[in-house]
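Missing here: one protein chain of the complex. Every other protein chain is in place.
Going in written order, the chains are labelled A and B, and every chain counts its residues from 1.
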Amino acid sequence: METSSEERPIIEIDDFSFSYNRGETDTLKNISVSCPEKKVTAFIGPSGCGKSTLLRSLNRINDLVDTACITNGQIRIMGQDINTPEVDPIELRKNVGMVFQKYNPFPKSIYDNVAYGLNLQGKQKQSDLDDAVEKSLRGAALWDEVKDRLKDSALGLSGGQQQRLCIARTIAVNPKIILMDEPCSALDPIATAHVEQLINTLKQEYTIVIVTHSMQQATRISDNTAFFYLGELIEFSPTKELFSNPKNKRTEDYVSGRFG
Amino acid sequence: MQDQTNPFATKKGFLQTKEKAQKFLLIFGTYSIIFFTLFVFWEILSKGAPVLYQYGTDFITRKPESLEVLAFDAGDKLEIPKKSYKTLKTYNPDNNSLTGEESFDKSFEYTTFNIEKGSVLSDAYLSEISKYNKVKITHLYRDEQAPVVFEVLNNTPLLLTPALYKKLANSSEAFKNLSATPSKVSTNLYEVTFKEKSFYLQAKTMALLADSSLIYKLYGNLTDTLDDKPNELMEVYIPENQTVLLTEAQHQGYLSDTGTGKFGEGKLQETSVKKIALTLPKGSYELPHQLFSTLLKNHPALATSHQHSLAKAPLYFAIKSNQKELRLPNSVFQQLKKDNPLLKLTDINPLTISAPFIRFNFGQACQIKLPTTDMSAFKEANEGAVNEYGQPRLNILNEYVYPYSSGGVSGPVIGTMLLVAACMIIALFVGVAAAVYLGEYAKNSGPLISTIRLSMMNLAGVPSIVFGLFGLGLFVSVAPVITSAPSIDDKFKFKIFPALVEPGLAEIEDNRIAMIEDDKNPRHSLRAAQQKGLESFYDGWVYLSFQGWGNSLIAGAFTLAIMVLPIIITSSEESLKAVPKGFREASLALGATKWQSIRTAVLPYATPGILTASVLGITRVAGETAPIMFTAAVAAKSDLPFSDLSGSPLNQFFDFMSQSVQALPYHIYTISGKLPPSEHIKPMQYGSVLVFMIIVMIFASVSIWLRMKMRGKIKW
Partner (left out) sequence: MNINSHILTPFNDDLKELKENLSSMLTLIETSFNRAEEAFVNNDQALCDSIIVSDEAINNKEVVIDNLAMDILLKYKPVASDLRFVVSSISIAKSIERLGDHLCRIAKQIKKLDKSVLMAPDVEYIKDLFSLAKEQLAHTKEAILTHDASEAGECLDGEERAKETSKQISAIFVNLMSQDNEGIPNYLSLIFIARSIQRFSKLCTNIAEDIIYIETSKPNQ
């Protein structure tokens, strides 16, 4: 199991293999990665290498696919194997939030979007909801821009604001880990910069695992990077090392744009 | 040099013309559809709008009624209630012979009173009270021995059996004091033996023999033959040797028969019965009900004036009303008091009520038409009115009644709306649930789900009359009911738990319940009860009985719901699919369970599509006749569905749902197909059709408006 730092890893992926077609072929082959707490870990690699699949296995949202199954290994989050029957996926997802590539706020008001996760857990006091919404919107660096129009429709915001709204929605339920699946790929550069700046502040409180196509993004915001290719983990090192002095030739070829 | 050719110019040729022709064809097809639709609409609009204009809102608010056409002589100082006068003007706009209108207030003398506990009344009088007051009457029990008062109109000679005379004498002073003479009445009876054989008898002889105890099999139709050719011979088969007693008349007829069925003269058996003869003078008498009904049943020649029921004894009852006191017109009140000696009244006060009336003259003999209710009010107002010559003011020359040719469509309209509403509630509930299951939970798993989908699509093509028969067979005949008084027939039933409440007297009588609670031999009693004509029984248990819901609103609603279900399910599934997958994923990623995610993040955004589907459903359902013909609709119903509900709210709801209703499509069918055509019924037809179309369009518009409002809120 490769670790890249001395901090206690909050996510341990241990010899993990996964298949989308009931075990006929493996999409992920014997992956072992550890993500330390309150750091940003980036997964990079060409299209179809399995990085999104691995990310989605972390909050078991692959359970939606009927034919998906784990063919080997474990994923431990906070020390607990998440694929055992004792683990309730609902509780897991409250602790491991996810931000998607295509931002998808509900066609409700901004307030209702952020309060959605809390409302799922039962009727809440109005003042509690207000506080939580403000805290989340501040945490997502969106409060100043929307504090006067909390009841307006969320779809009236720009793309970058909507994605930050989705992030606010995710942190409103107080997860420990935030998974981000190419969160900036649908955004323009300014919006991307806003989101990256946000990630820089978020990593003080949350552990973040981000899948990204952009290597510059990985260098800018991540502490550790894992490079995947065709379902296998090729290299996992601190970001600076991986990009300036990669140990594996395939890593160097990919990051310098020689293939992929 | 300007000789550049335009590289993008249109190329001429056959392809262009074909293109133009196709475009023209499409335009023509579209506009011709619009044209024909407008033409049909115009036809209905032009014929129906004048009707609605003439009758005004009355058309919508009145129930369908018959039209009475009255021809009468000139007369003056005729009176009519003001409301009916307005109707008179509406229905007879061209009548010029109406003159001298003046309005006045006609006063009616009423009496107000209160009824004390422990009073006894006959049913007819109770319904009179209900007619004039808003009351709730609970029947307690009947007393056969309760005294009733009745009036004998003429001096009538009677021949009573000694037993009856004794009872009469014992219970009434008046009878005791009558001079009674014993007499003998002899009747001749002839004993005839019939042999097992086939033979011929004249029709009129058969009619006579029909009343005797002879068992025979007759070939042919007796009534028709009797009407056309009473002397014609009919074939009769006697299955076994029988000895029968014939009366004088029957014997005579038998002997004079010209057919082949003679067995010779019968043996004379003289019987004489002792009877008591007396003459009952005119006057009013009081008797216990049992005796009273026996007397009247056995002596139909006795002319009496009363409103008691011969079959049902007077009733102990409890009466509840929000009014401070009850009121009745004086005449009714007098009769009420006179005929019911056990009625305890308090606080009797006179009350004068005045109602606005119009007095007018008819200058010449003419013909007016009015709906039945107004006509009866008119006739009642002028009943007994005489002019200075002693002649009745209202001199009726001729009277015709045209069924269904007046009034309005309020009953059918309300019935249709109720059916549609109930049907859509059921269909949407079941349909959306099925769509959610098929679309979200089951997806494509297995042959069972594929079979369900396939059958659902086929269901959409089934003719509507098949649905009607299906509804008849399932909902009307064998649907389950939880009741403490299940029906006596052979349908499957089993006990659930002991009943808490016995049915009240009114229920027992209305629903014809046989009380067999403590019976040792229930099957025997049940069979006997069935023969007596009773429909249900009560034995102290609540049953789950598969006896069907009968012809009722709920059966109709379920049938229509099943008819519209395929549309709702397929459209709902499509709407659910149209909601982006990202919502479900986002919702799940925030820790929602599957149902929470569907309920909060998918269903609200699929609602516009589902509402659109309901538009299609409503327009289909509102116009269907065949399914409701067998399951819910009746041609005529006296009350609106909301009236006359009693009991706890739950009970009221069940009662409400289990009554049959009038429905607009069925009403249109009735007045167009089942009644003889006449000039009076045509306007009703067009008017009803126009109202029907307007209603359907209103339903559609409401749904469309709702959908637009929702779409404005949730674009994505």
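Operating definition for what follows: a residue touches a chain if its C-beta (ideal position, glycine included) is under 8 Å from a C-beta of that chain, and two chains touch if they have at least 3 such contacts.
As the structure is a computational prediction, the values presented were derived from the model and not from experiment.
The chain not displayed here makes contact, within the full complex, with A.
Of the candidate positions A:25, A:80, A:158 or A:197, contact with the unshown chain belongs to A:197.
Only one residue in the set A:17, A:32, A:72 or A:219 touches the chain that does not appear here, and it is A:219. Against the chain not displayed here, subunit A makes contact via residues 190, 193-194, 196-197, 200, 216, 219-220, 240, 243-244.
Keep this in mind: only the chains that are shown with their structure count from here on.
Taking each chain's centre as the average of its CA atoms, subunit A and subunit B sit 68 Å apart. Put simply, subunit B touches subunit A in their complex at residues 443, 445, 580, 582-583, 585-593, 596, 600-601, 605, 713-716. Partner subunit B is touched in their complex by these residues of subunit A: 59, 61, 64, 66, 90-91, 93-94, 97-98, 100, 102, 104, 106-107, 116-117, 119-121, 155, 166, 169-170, 173.
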